[in-house]
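Down below is the structure, laid out as structure tokens.
Every protein chain but one is kept in place in this view of the complex.
Coming up: subunit A.
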Amino acid sequence: MSGKKTEKSYAEINQRIKKGEALVLTAEEMIDFVDENGEDKALAEVDVVTTATFGAMCSSGAFLNFGHCDPPIRMGRVWLNDVMAYAGLAAVDVYLGATEESEIKGLEYGGAHVIEELLAGRKVHLRATSKGTDSYPRKELDTYITLEDLNQAYLFNPRNCYQNYWVAVNSSDKMIYTYMGPLMARFGNASYSSAGQLSPLLNDPYYKTIGIGSRIFLGGAQGYIAWEGTQHNPVRERNQKGIPVGGAGTMAVIGDLKEMSTEYVRPASIEKYGVSMYVGIGVPIPILNKEMVRYTAVRDRDIDVTIVDYSGGVRDNPTLGQVNYEQLRSGTIVLENGREVPTAPLSSYNKARKIALELKKWINNGEFLLEKPVENLSTNSQFKILKEGAVPNV
């Protein structure tokens, strides 16, 4: 090809997708492609790289609208299968948080489990109470609903898809139970939670193409990035490749629950910790220029991550050096203190791979087009801690 192009546009890529001519690779396939063909050829030939993750994402939940009963009720307190949903909204709107626990069963069953039951088409027990008003006289409601019965049901997850995370270990002499799973005493095991080279924000570390309005794979359906995620921390220390060495960027995502599947949205009960929800997210990255070729060719050994000792129960846990994902995936790491520690992932690489392949299929079939972000995620917002005891200025 003469007159080498150095930039491609979203419009060109979408045109190729519509014509069925686009070359779409998963982030794993992209590594091999660049190795074999070089960056120039990758830019010329590859249109989209699909990235994905399937991990525990506590900061998740669903907005539900039940429709009005007769006589109507302005729901004050609401329970779904004995899990409380937040009803401080309009009369029959609630937000069901994934981690809210059942008032009867505790952490065996929570908001995420209710979401799974809805997705599976099962009946869910709805109870509501109210103070009663002139226009909404009813004070109590006790009935059963299904996902189909609802007007709207959409996931709106305030913080998903962490860009990297930590490796968790326990230096103390007793076992501790954390959101990173059980951590055995005296560095008995290490757990980590990122899809590494397949993970969306690690393939676009400065959020050049991933932003508000990006169309994504969410829980088996098409969804969108709605906002930057809570605790989005783009200024986290980065390695030479520009990869943050701990939890950094995050995204808030939205999508229609009615189109999702239990295959990609799963409840979790984390021993002696609580309920969480595994969410499958896939993000397509357009190969607009050489920079995106380089970012999407990132591999596990380029991604460093900080080891954190979770035994103290404090905000700023002590750290114990760094390892990379290739080392983590080998099953054993060696700590700075010389200890050899078995490693295990919390997020499913197998599922992440399936999602990346599924998204690739959607794009190849012309069912999924890329959306240019309306606005990019911040690259400089500050990450704040909660300061206690400050006296308000009157």
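One rule holds in what follows: a contact is a pair of C-beta atoms (placed from the backbone, for glycine too) under 8 Å apart; a residue touches a chain by one contact, two chains touch by 3 or more; residues count from 1.
Simple rule for what comes next: contacts and distances are computed from a predicted model.
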UniProt protein name of the chain not shown, from "Ferredoxin", "L-lactate dehydrogenase complex protein LldF", "Cytochrome-c peroxidase" or "Branched-chain amino acid transport system permease protein": "Ferredoxin"
Selected residue (touches chain absent from view) among A:Thr50, A:Thr250 or A:Ser347: A:Ser347
Selected from A:Glu45, A:Glu103, A:Glu237 or A:Glu271 as touching the chain missing from the view: A:Glu271
Interface residues of subunit A (partner: the chain not displayed): 54-56, 177, 181-182, 184, 188-191, 266, 268-272, 276, 278, 329, 331, 342-351, 353
